[in-house]
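The other protein chains are all here in position, but one chain of the complex has been omitted.
Let's turn to subunit A:
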Amino acid sequence: MTLPKALTEEQVYHRCPPETLDFDTTDALEDLDQPPGQERILKALEFGAGMAAKGFNLFVLGPSGAGKNELVERFLGQYSADQPVPSDWCHLHNFQNPDKPRAIALPASEGARFRDDMHELVNELKTAIPATFESEEYQTRMQELQEELSRRQQEGLYKIQEEARQSNIAMLTTPAGFTFAPMRDGEVLEPEQYKELSDNEKELVEAKVEELQKRLQQTIQQVPRLRKELRERAHALNEEMVQLTVGGPFDELRQRWAHLPEVVSHLDAVREDVVEHAEAFQDSSNVPTGLLNRYRVNLLVDNADTEGAPVIYEDLPNHQHLVGQIEHRAQQGNLYTDFTLIRGGSLHRANGGYLVVDARRILSHPMAWETLKRVLFSGEIRIESLERLYGLVSTVSLQPEPVPLSLKVVLLGDRMLYYLLSHYDPDFLDLFKVEADFEDDVDRDGESYQLYARMIATMARTVGARELDRSAVARLIEHASRLANDQQKLTAHDRVLKDLLSEADHWAGRASRERIEAADIQQAIDEREYRASRVRERSLEQIRRGMVMIDVQGEQTGQVNGLSVLRLGAMMFGQPSRITATARPGKGQVVDIEREVKLGGPIHSKAVMILSRFLANRYAPMAELSLSASLAFEQSYGGVEGDSASVAETCVLLSAIAGVPLRQSLAVTGSMNQHGEVQAVGGVNEKIEGFFNVCKQSGEVNGQGVLLPASNAEHLMLNGELRQAVREGRFSIYPVSHINQAIELMTGLEPGVAGTDGEFPEGSFNRQVADRLAAFARIAHKHDDQADNGRGDQDDGH
């Protein structure tokens, strides 16, 4: 097997030569409508936005800060522009059932006109009707009515009085009513005088009195009926007058709104109601506002200024903001509401268009998610207060007529949320059938440079940064590859790039430059890294001061430098870890100390098992592997996870078995399969730079290097300092594809390939391992024999 060559500077960094960019500064570049490389999501959006069937709402998934919101808003802004403007919606008083205000749709921009018309009408009613009541005509007619009543009342009494007088009987008033008594010369007769009258006369008087009493009783008892009649006739008169007064304005409105039957029927209902409540208008200074408010229009949705279909982003998607709410007014300590206090929510405003909501936010508000689902399922917006939903209040409130719903909801969220919802919420996939997945990276090739540069130019203008010169764009493209951890990719993460641009702009400003240059980009990268470097510095310091033991020179048996990556917030950095191994005869087991103490994760355990099977298979294919080995990450007090240390662990274990020392100047990373093939791992850039930093602080970097899986080579985007060391041959990066290459690089010994007899060549590394394992087996066998004999002796003793 040939030994791999160390990678060249060109191989560890994919440069973007400024010459490949054919502009001077980003000012020469046009804005980019859609970000490059996002064809999948754009197609999904186009499909979802245009798909009419129910349930085809969208979920845009991608990491936070990827620019999902901006992309969606820009897309929908363009897409919705050609679509029809949806209707206006109004709530009106329901005269049949006041607790259930009606909802009617009007063509866009007519809602406000209708509201103003009704407002005018109310003002007119307020003045015109009282004026009618104050008119001479009305007053006279009413007066006539009242006079007629009192005349009829009095006539009855007067007739009785008159008849009594003619029969010489007085009708007298008592404090509580009337009485009759015989009279002579206008004076009531003394009872003594009355006795002197003849029986005949007395009989006549008494009969007359009795008759008069009965008639008076009848007359008085008719009074309530008369009064009722007056009330009815007065009411009829009021209605007649009001009818005549309001006829004109109402007819005018009816004509104007003849094209909308619902409005016309409402106008008729209002007219009827006004006539019915004619009396309430009698006093112009005191027309009850509650009555007049019922004729007003509550314009819930006004699309007068909307162009195309509405696109609403709800940044606080709680229950009330989504479906709207019924507000209350405090009046003398009481809470009071009517249909004018109904407020629409973002669902109302977005109706007929698009509602964009952040998935995490809607899930974090109580009931909001359930509400959204309910509304989407039912296809209508029903305003219900949260307290009612929870059953906390049972007071009578309004139940506005639901508004039919026709809109697309676009949820934005990270991928985890999408998968969790799909898994745990049975409704989710019914309602959000369109998955729009955001691309994290875009391909890096000659074509994409121009588009990417235009995207950078657009971003720079969005964040208000200076223009970038060509070198700065090139540097940014290179850094985008580093952010993507791939020479063939560029990151599509919007926030990171924008932040970097803003920072570079800041540094350019500090340096009084008119445009951002490569140095400013570099400074922004360096400053960011420096700000986040406290923990990395502490870690390096501990290695420098010997608290954490890492050798970067010399050779050691059973000891190797592995490489690990730490992620803290948005920052990642690599650092070497010492891995050690011991080996002695035993029963073919490799003890993973990390696992034993539960510091190792399952993937790490799997890797150790793979390597122990690899050992057994390679060195004792036909015999028992007599080995008791152990592996440990030294000075590791947190957990260990991942399989990227497999190659290093294999090397160190073999070194411990064979007693062959390993070069400490080389650090190793890479995963390995049961056949010894080396597989790719993550975080290679950080790992290499981490080891380089340790080497650098321990003195001169000379002859150190890193072994990494060959398939990881194209992920390399290493920093300038490291590239310089590579160029000068002081630091080497070896791409290895098989464990044998690693062994040879680490030990300087030929690994050796087993011959047909299964034996490795004399002097080869593998031979040494095999011999040592054979020696272990012999010792173990002997030990077993002794143990068996001992047991036999004991048995004999019984």
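In the analysis below, a residue touches a chain if its C-beta (ideal position, glycine included) is under 8 Å from a C-beta of that chain, and two chains touch if they have at least 3 such contacts; residues count from 1.
Everything below uses one rule, namely that contacts and distances are computed from a predicted model.
The complex appears with one chain absent; UniProt names that chain "UspA domain-containing protein" among the candidates "Heme exporter protein B", "Transport permease protein", "UspA domain-containing protein" or "Amino acid ABC transporter ATP-binding protein (PAAT family)". When the omitted chain is restored, the residue from A:128, A:204 or A:220 that touches it is A:220.
Note on the undisplayed chain: of the listed residues A:75, A:89 or A:180, the one touching it is A:180. Residue A:210 is the one among A:210, A:252 or A:307 that touches the chain missing from this view. Within the entire complex, the positions of subunit A that touch the omitted partner chain are 136, 139-140, 143, 146-147, 150, 153-154, 157, 170, 172-182, 187-191, 194, 206, 209-210, 213-214, 216-221, 223.
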